[in-house]
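Removed from the display is one protein chain of the complex; every other protein chain stays in position.
Each chain gets a letter, A and B, in the order it is written, and its residues are counted from 1.
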Amino acid sequence: MDSQDIFGLLDKVRAEKPLIHHITNYVTVNDCANITICAGASPVMAHYPDDAEEMAAIAGALVLNIGTLSPELVDAMIIAGKRANETGVPVILDPVGAGATKIRTESTFKILKEVRISVIKGNAGEISVIAGTGGVVRGVDSGGISGEPLKAAEACSDLTGATVLMTGPTDIVTDGRRSYSVSNGHPMMGSLSGTGCMAASLCGSFAPVADDLLISSLAAAVTFGIAGEIAGSSCRGPYSFRTELFDTLFRMKRETIERYADFRTI
Amino acid sequence: MDSQDIFGLLDKVRAEKPLIHHITNYVTVNDCANITICAGASPVMAHYPDDAEEMAAIAGALVLNIGTLSPELVDAMIIAGKRANETGVPVILDPVGAGATKIRTESTFKILKEVRISVIKGNAGEISVIAGTGGVVRGVDSGGISGEPLKAAEACSDLTGATVLMTGPTDIVTDGRRSYSVSNGHPMMGSLSGTGCMAASLCGSFAPVADDLLISSLAAAVTFGIAGEIAGSSCRGPYSFRTELFDTLFRMKRETIERYADFRTI
Partner (left out) sequence: MDSQDIFGLLDKVRAEKPLIHHITNYVTVNDCANITICAGASPVMAHYPDDAEEMAAIAGALVLNIGTLSPELVDAMIIAGKRANETGVPVILDPVGAGATKIRTESTFKILKEVRISVIKGNAGEISVIAGTGGVVRGVDSGGISGEPLKAAEACSDLTGATVLMTGPTDIVTDGRRSYSVSNGHPMMGSLSGTGCMAASLCGSFAPVADDLLISSLAAAVTFGIAGEIAGSSCRGPYSFRTELFDTLFRMKRETIERYADFRTI
């Protein structure tokens, strides 16, 4: 595995401009569309089953986010997810609020049962809820976990077969066999709604251009974290941070990623 | 009643970080989430009845906003609102466009009949429509009222039992017995979509940390208005205003509120 790939993936996204189909929440959907553009990919949102199924088949990746779910929306996710599975399109799941309410937890497991998920992006609480290792979720925020973060991420990967990106002050990326920690990022990312959703959009944007979902997810986490660090160094609050975050990602060069990337095997 | 409380409430929101559950419109929902974060609270949006009911029970406050309503959404609001009532969670209602169309007016009265509302936040037209004192609403904007603003706000409070925040160039806050006018604010707030919705989110954010909903609503109006004044003094249009508004609230200190607060008993 050539770790160089991590630094070159953003340019590959820009060269290939994959179509990233989202079935997502109505809170952060605009930022998800725009972060996808800033990474060089092309976003599309389609949630009606017929529309979603057809769009999933022609997409480079499918991002499922249960932030404002309903049973109908979950059904659409499953229909689109199955179609994506048939055509080899990677599926990213963001189980927003799994563990906070019964329907969020059950819907997460329903999607995981019906669709082969390529990457799960979640906070420590959500990942631990899926792993069954004891996670607490309050609204859509992690409310703490019982065990070791790495163990929970690995258990989540083992159970689901997915690559897992567990976001937090330190991100963890694992496919159950290989694991990385990522120290890139900035506390201001926790003061802007939807940074988790955006991370999932970036996992989707990077997935189609890499052979290895661990590497694409790692690259997404590192690149986003670096953009956050740069934006965080000059902002005066969450909204100037947001402007800087998106603009910085849009202008990000390979050299910047190489220079600031801060991850290691764990 | 210690008027000092008004200046200290923002810090209490930040210390307690209450979960503010919204069932709201898809137009301004992102700004509602982020303004809640900027005040120091934690937003969650959940509109599917099962999800909304469970979320309402664990929330610090529930904000209902009919900006893009449907009968199904209103039903979800009532289910969540009843649950909030049972568990003592304050419920804030933003009757967006009440008076503009039949369904908006009827849905407002239906919610008021089924749910015990703690705080109603509306423009002069909407509040007057609820009060029955003659209000005109054009789209989602106030189109003028027949009588005195204070009389309409007091009548709305008397009829509903709720504390009323009537927003406008001068805000009025009343619980029917005690009334305040708030002169903080900036004209640019009328040139940004959703400032009314944001005011309701702030009423929700402040409600759980105060004993007195009149004081928490007054603090919300004053604090938001001051952020608007500061943002308005340096912006070049609605979007730089928005960035400044959110960042200013995020950084707002007690001293700033004490210094600029401009309200009085009426």
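The definition used in the following text is that a residue touches a chain if its C-beta (ideal position, glycine included) is under 8 Å from a C-beta of that chain, and two chains touch if they have at least 3 such contacts.
Everything quoted here is computed from the prediction, not taken from an experiment.
For the chain missing from the display, the contacting residue among B:I23, B:I37 or B:L69 is B:L69, taking the whole complex into account. Interface residues of chain B with the unshown chain, by the touch rule above, are 25-28, 30-31, 67-71, 97, 100-104, 138-141, 191-194, 235-240, 243. Interface residues of chain A with the unshown chain, by the touch rule above, are 19, 21, 26, 29-30, 33-34, 37-38, 42-48, 50-51, 54-55, 58-59, 242-251.
Please note the rule applied: only the chains that are shown with their structure count from here on.
Least-squares overlay of CA atoms from chain A onto chain B yields a rotation of 120° to the nearest 5. Chain A and chain B have centres, each the mean of its CA atoms, that are 33 Å apart.
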